[in-house]
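Here the structure comes first, spelled out in structure tokens, and everything after it is commentary.
With one protein chain held back, the other chains of the complex are shown just where they sit.
Each chain carries a letter (A, B and C) given by its place in the written order, and its residues are counted from 1.
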Amino acid sequence: MARFGRRVAVVGVGLSHCDRSRSDVNKVELANESIRRCLDDAQLSMSDIEEVMVAEIDSLFGVGQSQMWYTDDIACYLKPGVKVETGGSVGGSACHSAVHHVAAGACDVALVTATSKGGGTREPIERFVAGARAQAAMTAGMHPIWDRWVFVGPLMLFAFMANDYLMRSGCTREAIAKCRVKAAKNAMKNPYGHLKRDITVEDVLNSPFIIWPLRLLEFCPISQGSAAMIFASEEKAKKITNKPVWVEDIVSAHSKQYWTDAMVPIDWGSQEAGAVALWKRNGITNPWKEIDVFEMYDPSSWAEVIWMEWMHLCGKGEAWKLVDRGATEIDGEFPINPSGGVVSTNPGVPSTTMRYVEAALQVRGDAGEHQVPREVKRAVGHGFGGTNWNTFILLSKDMP
Amino acid sequence: MTEKQQAEVLPIIAGVDFRFKYPAGAYMSKCLHEMKENARFLGIQCPKCKAIWWPPQVVCSYCHSETGTNWVELGPRGTVINWVVVHIPAIDPRTGEVKATQPPAATIRLDGPEGRGANWLHFLEETDLDKIKKGMRVEAVFKPKEEREGQASDVMFFRTVEE
Amino acid sequence: MARRVAIVAVAQTKYDDLSQTNWKYNWEELLYQSVKPVLEETGLTFTEDGTGIDASISCHDSIWAGSPFSAGKTDDVLGTHFRPGEKIDADGAMGVTEALCQIASGDFDIVIVGGVNIDSAAPRNKVENYCFDPFYQRLMGLDMTSAAALQAQRYMYRYGITREQCARVVVKSRRNAKNNPYAFATEDLTVEDVLRSKMLAYPITALEIKPMVDGSCTMILAEEEKAKRITDKPIWIKAVKNCYDGYYLGDRDLADCKSLEVAAQGAYQTAGITDPRKEIDVADIGAYFSYHELLWCEGLGFCGKGEGGKLLDSGATEMGGEIPINPSGGALAGSPYTVEGLARIAEAVLQLRGEAGARQVPEAKTALAHATLGACGQWQQVMILGKEI
Partner (left out) sequence: MFYPKELEEVEPIWEEQPAAVSGSDIAYDVGRIGTKFFAELRDNKKILGIRCPVCNLVYVPPRLSCKNCFTELKEWVEVGDIGTLLTYTVVYVPGENQPFGPPYAIGLIQLDGADTGLMHVIGETDFEKLSVGMRLGAVFSEERDGSIRDIKYFKPL
């Protein structure tokens, strides 16, 4: 029997168009865009939705208690809902909440909505120091007295990570650049991708340092966009679609409040704890062989490579070699991020939902041009956020 | 009504300028006072799993034991474990001020008892990247006592030392 | 629900204004003051093998904490390191619902829920102004108090509720709070004191809003078998339902509380309650403003529409009345944001366990805990708790 009291399936997914600026809509209208697509995808109407899970990081996006403003535009009027905030992994945490609610029998059909619409600007967008502001905004999430004054956002974290890996693994910078080029190639096939640039390994290696040893092209862009997903109980799912994607398991692993230890960084323990729990609980002894697609939350190409090791997808010090020989390409042995990943499209709040959406599309076989050329039976979506909080979902074609 | 092209409407400025009072709490206050008054680093060690918490905190994250008053002295010397150099302007979220440049930041394992932890993210005095090495020995340089205000920035940076 | 779930332990700090002590505790230190008692009471620890607490839920409104990812500050004391966690960014009562679903789904057996806030660290009206949409409502300078004043005015206009009736709610709350060791505002007040205090936004005066306090509340929930092993006084969650009303205040008739009616009816249906006034022995409800209690009583079906004032006048909601409301004193006696709804559930648990001391409602078997959030009670949650399964 499944892990849960009731089986749960993904029955609909929806993504908005993603771009650096979506000034044609305000925040709640942007949420509405992906929800309409999601309802269309599931061929449901607003009245079929029983509960709505809102993912949002209020302090970053300019409206407090934002679930209130969203209500009218996310099909939540006179309905119950949940609001979660777990940093970048929030789009995944909201999905987990939906799975819990459906599995518990609290409802049969739950909608997850995640939207990012950062502040606009009265200056021309290219003159706006969005990057520095975004990092500062996220730095505000660090300890106000201990960390804020020295920290430069998650950027700094990934730079530390990169330096550590360089010293530890003997990797070549070309391997990491190849990982970035792979993401770009995949993003070009994805209609919902943001950065669609035909870049080469040389482009990556020649791009300027933002925080040494991290280069500009090795880090994600700032995007605006939204994502939505519908989860349903077994009975409802079978009625709604002939291609339900079953939720085999969900795992979250969070971490302590100070990041210094993570930056040492001996400690990607929550990635490890979450992934190991997922493999163990579901009888997966060799994820490299048993998982068909892996969608990872990779704010930087370095993260993708390093976390492969921490998630026990391969041995320590081996990930860069695998990437170097193309094993994680869309048609490789172990496709990672056929969507182009977070490094190509990062609206923040919906980024994890987008990973889950992509995993579901791959299992359904509906990913279009970026569908991996093999039968996808099991896919994993991963989310990362806050002070190293991680979420994982294991989706499968066969009913658990 | 005709759907004629509307002149642009600029984004609405509707910011809320609020400032919060962030308490350091009892454990961190004690540690900050110790830095201010005695230029000493007072960490706390988990009595059970021996992890060292810097800054000190009420429970051990690993085993959830209360740390109590199991103070341990750390530093002032330490070993560089990892470092980065910020090349972009960084906004200080405390003030909104843009820092055009800043010295290399490093994680430093402060000297002290055995046990995981005792790492600190701080600045290095050394700015020549070629001279920064893993395992390099450094020592905290405090501001003069009268300028110290009970903040992590009472330590200006870590200076390379020969041993 | 697929499995029965009980609350097996609750703890609260004494709600107090930390600015008086120059904020001597930070978030985790304040939260730990309610985490430690529940761990000690149940003897549970954080484990991975199913013998202890399986997962943690942190309730933390990031707006009131003044930083993104603010729930991270509670990770250590809630034992979330390398372990399952969820962070609810709303009232703590939503966190209890989340824990209930996590357990009922079969994913976890025992979940700890903690909520903390330091209201006194934040400029209240600025934070509240930030909660309104930036185009239409925020630029009118609204905060929760002026929004509530619009609702109070509409309510009084439509149903002839008087300012005296509203003021009497405050008097009653403070009187009840005298018997609540966790309460903050317990001084004797008269109706005149309330009406003569500083006018904030007509008709709401300074004494008619919840005082600014800080504190935390933590509880542990468990599935049936484990709950019975952990305590001989498990309190069962019989039903819970929450509901959102529309956003724009101008879309709603503010004299109604539609979302509360939907939430209450949903919860009553699940719990098999047909006559709430008779079947519920005690109710602790989230009243941030004086008129809230009267209006919410209508939404909860304790009286007809427009009869909230009459219900209060009849004495039915007093201690010893037919349906005692807010024996704890409620939010008007002091509960921090986020903790507000958790504290209501904690009070319901204490009442059902018979541990409410001088404010104990005799033979309470079924209790109602209500929570609300948003301008003019946009989000409402009703939870029914029972002594017996």
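Just so we're on the same page, contacts are C-beta pairs under 8 Å (C-beta built on N, C-alpha and C of every residue); 3 or more make two chains touch, one makes a residue touch a chain.
Being a predicted model, the structure only gives us computed values, none of them experimental.
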Across the complex, visible chains touched by the hidden chain are A, B, C
Out of C:Asp61, C:Asp107 or C:Asp143, only one touches the absent chain, namely C:Asp143
Interface residues of chain A (partner: the chain not displayed)
21-29, 32, 36, 39, 45-46, 59-62, 71-73, 75, 77, 117-122, 133-134, 136-137, 140, 144-145, 148
In the complete complex, the non-displayed chain touches which residues of chain B?
1, 6-30, 32-33, 58, 68-69, 91, 93-96, 150-151
On chain C, what residues meet the omitted chain?
21-24, 29, 33, 36, 66-68, 121-122, 125-126, 129-130, 134-143, 145-146, 149-154, 157, 198-204, 246-251, 254
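Just so we're on the same page, only the chains that are shown with their structure count from here on.
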Looking at C-alpha means, what's the farthest chain from chain A?
C
Averaged-CA centre spacing for the pair chain B and chain A, given as whole angstrom:
28
Can you give the whole-Å distance between the Cα centres of chain A and chain C?
33
When the centre of a chain is set as the mean of its C-alpha atoms, what distance in Å lies between chain B and chain C?
37
Multi-partner residues of chain A (at least 2 other chains):
137, 140, 144, 255-256
Junction residues of chain B - those touching two or more other chains:
20, 22, 24, 28, 57, 61
Taking the complex as given, what residues does chain A use to touch chain B?
23, 119-122, 129, 131-133, 135-137, 139-140, 144-152, 155-156, 159-160, 163-164, 167, 208-214, 255-256, 258-261, 263-266
Counting only contacts in the complex, chain B reaches chain A at residues 10-11, 13, 20, 22, 24, 28, 32, 54-55, 57, 61, 81-94, 98, 105, 107, 109, 116-117, 119-123, 129, 134, 151-153
Residue numbers on chain A that touch chain C, as the complex places them
3-6, 26, 56-60, 62-65, 67-72, 76-87, 93, 96-97, 99-106, 137-138, 140-144, 250-257, 269-270, 272-273, 385-387, 389
